[in-house]
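In this view, the complex is presented without one of its protein chains, the others remaining in place.
Note that the chains take the letters A, B, C and D in the order they are written out, and that residue 1 is the start of every chain.
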């Protein structure tokens, strides 16, 4: 299978294309889809996320899970990358998360500060970098300013840039909330307009209609909503995130609708590792059964 | 027809002159007038602007429209330029929009943060850069500071600088609003005083008189108002923007009055692409019929 | 005893490994454990801390104590390092504290400003640098920004980075307080996610449950809490700090539980030097009797 | 005709593609071929080259000739560009020659020093830059070092780089001379290996066989030689230079063979302007009659 049909049409330079090809066609199912394992919850939420499965507090356990489960990449902060990636370097692609914050102070003017640079990602042998952009927050000027530097560096180094496009802040809360179809659709488009190569969004909720713009205040099926989000992202590849752990059936159905809409893949963390190892693997197998049906 | 008569009198260096000549005399009608297609609404308003014509959500569709419609240039943000301009590079001039924002948080101290630099515009092969200046906003110090850097870079690289001169903020709202003759006239002059090569303004509304300065609190025809705006801009070329979609007859009449006043051209987005393809082309044909009568 | 079993598994480069090996296997008990003497209270609290034992106000007295007591290192600010370390250079490792503040203004948006750089630590012959990070404070953006520079410099110079991970600020106060198991556990994890080589935390208080996240609102023994903190720190070595002077029996028991949990060692200041010289030495002897039982 | 068929396959970024598209499809015959007018002989040979037609000593005369003759670009040094290009800016593409030398000192370790930068070419509104590389000279280390900076800058600014690939030096003289098939073939390949977008070479002379490598010491037709040179340049576009003024019939035949071989076009100076104006135009017409038959 060649990537000429898909990656070749995205306007990527050789470095970004080489790294994305590696992620999408040399790891995981290797059919152009992706299943990422995010593991920055220790910073974003604290160790409480590991109480459901204490083994998951050990980064080595998670990295092994990523290798065994055939993930297309693992997303971690610089500290864990420095201390744990070496052991598995080259076996699973590293998506270095460049910014992050604790959830201790309030979120009304949310901003996620930088902890590492694209140059450090290069040094660590990462195949992509991740940046959390809080779309709609009052701190958007600062957010856009630090994002811009990341985008320019990612371009200069040929490093794929994955944007966690997260609607946040009081204005968003007043306009349907962070998971509304309106907010997720706008976030996907913003990432695309500002040069993300890949965008990670939550699955859109068309039923969240209070306060949204009139165009979104209508009946939409979840399929129609996710279709629209993928279209808004145009040549920016879409990853749908899992969010909090939920029922497997619902998650698999979301995954199926996302792939049907044209998403590139999934980025599921807590739904994967907040359970015993063997259950994690069984759930991953089900996700792979979805992905295998949608070669890109 | 040579441009010696018009561009030659504007005090431009060779780079700016070469690029403006290319835009005005090598594309579109090639008679010194201009019709630009702005396409940054996906960031400024979100995907809701594409609900009237879903095809318009695809940047490739819009770029093709710009080529087919014989536009003098297309204005996009860095993300779309990176991923879509290559396909049409050289076929239609690129006006890289350097700043922009979402409309989610409130607008009282509006500021449009930078997403790209003039150097990136050079790299992409752009023939002009665009900057949104919110004239009259409380954030004007930051706005002017970032504008100043853009202006200096544009000078250094010989890159024409198009200023979106938009009155905004609570003080403007208290003095006639953002489209009043007073506000638009002041905005055009501000752009000219601060070194814009081209200024994009809304068509002035002389009827918006509540709170305006006494000089503007009188009966003015719309022709007289737009004459004044073009005069205020002096050697800064003027583009009149279309704003929200409105009736074709009214838009054409605005276009005619603008050209009669000495404007260089028009920059119409939603009025062009918020309708089916063939209707778009018919509307563009009507605009060209106006422009062809006003060689510069 | 070789350090291959412990330091070799931490993902350290050669410079950090050489310096940590020196601290852990060439000083103190030389069995891979550590006993540090912190001496920055003159800045953090003022000379009031020396009233209990006026001799302790003299940095030379403290440095001598560190040598006599067989400490693995002494932590001081740049001023004392410049003027007093020369006399004992090479006899006891220097842990240069890079930031610090007075306790005079209020603490709600605590931030500890930088006073020295990693480069100065190199110049002084230090074997490690220390940085106080206030986890959960509203000033976290500034804190993370200055920390990031320190981390990058420490990496470049191969200098071990010890993070004083201190929960602080009004949000922390509202969620169980700065010594709660929840807060200390989150702080240890944050240091690890952000690349500390060693983290200094207070002994966690599982009984502080008012306002903590539900996962922490349960009965936990102090042993179970400190076990969890060390696990959260994963490959970041843990030092348990003594805090305010307390009863010797309680301190020794905390030390024992910490070592049982897998901590690397202790960093005790006021409990050591807020008493006459000979009592200090007797207390140190008891601490060493604990450490000697836990070779790493 | 779209450029998708040709420029789209060369591995160019958007800026280089936009500028080359402009040169090849918006000027001259606009069919993907090129006819360039080089005018740096005043530096390279001195004013003696203008004795045949004194009017040609006036840069304004030459620029007008370029516009009237429908050339795809004019190549000049920085001084003439600064003083003469403004008058015709936008009417004919500027190829700013970045290095050059007099022919007064001997040529055995030939090196052409830099006089301007790519940044200056951007400022002047140039659509390409030119660099003379003396392939095979003993000064190749210096030559390659200054070339490398030009190539990197051209990449950064998206500026097409035209390499005058000229075999020179005593080693070349001993191996068949500067116009031998061996030397020209090697020069074309060298430009391609080192990242030229366009290479300018002399028409190869397969009859110059004394001292050449064995592979070239055989009977080759001139067509076969020029075929080989174009193939050696692979994705680097080839311009064949005219060199000293010669008979029109021979020049036209060389042009025809070059285009037959797949060259992009011609760069003829002295053959064009070392004669009266009307004769120049007649000769240009004949060259265009060749080019029009080879759309790319």
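Basically, contacts are C-beta pairs under 8 Å (C-beta built on N, C-alpha and C of every residue); 3 or more make two chains touch, one makes a residue touch a chain.
Worth saying up front: this structure is predicted, and the values here are computed from it rather than measured.
Residue D:172 is the one among D:18, D:159, D:172 or D:287 that touches the chain not shown.
Within the full complex, the residue among D:11, D:54, D:113 or D:295 touching the omitted chain is D:11. Touching the chain that is not shown, out of A:25, A:131 or A:164: A:25 (per the contact rule at the top). Within the complete assembly, residues 10-11, 135-138, 140-141, 144-145, 148, 151-152, 155, 167, 169, 171-172, 175, 182, 185-186, 189-196, 213-216, 228, 231-232, 234-236 of chain D touch the chain that is not shown. Listed by residue number, the positions of chain A touching the unshown chain are 2-4, 7, 13-22, 25-26, 81-82, 85-87, 89-91, 94, 119, 122-125, 156-158.
Simple rule for what comes next: only the chains that are shown with their structure count from here on.
Because chain A and chain B share one sequence, their contact can be compared position by position; here under half of the interface residue numbers appear on both sides. Chain pair A-B has a twin interface among B-D or A-C; that twin, with over half of the contact pairs alike by residue number, is A-C.
When the CA atoms of chain B are superposed on chain C, the rotation angle comes to 135 degrees, reported as a multiple of 5. Taking each chain's centre as the mean of its C-alpha atoms, the one that lies farthest from the centre of chain C is D.
Centre-to-centre separation of chain A and chain D, using mean CA positions: 49 Å.
Counting partner chains per residue, chain B shows two or more touched chains at residues 82, 85-87.
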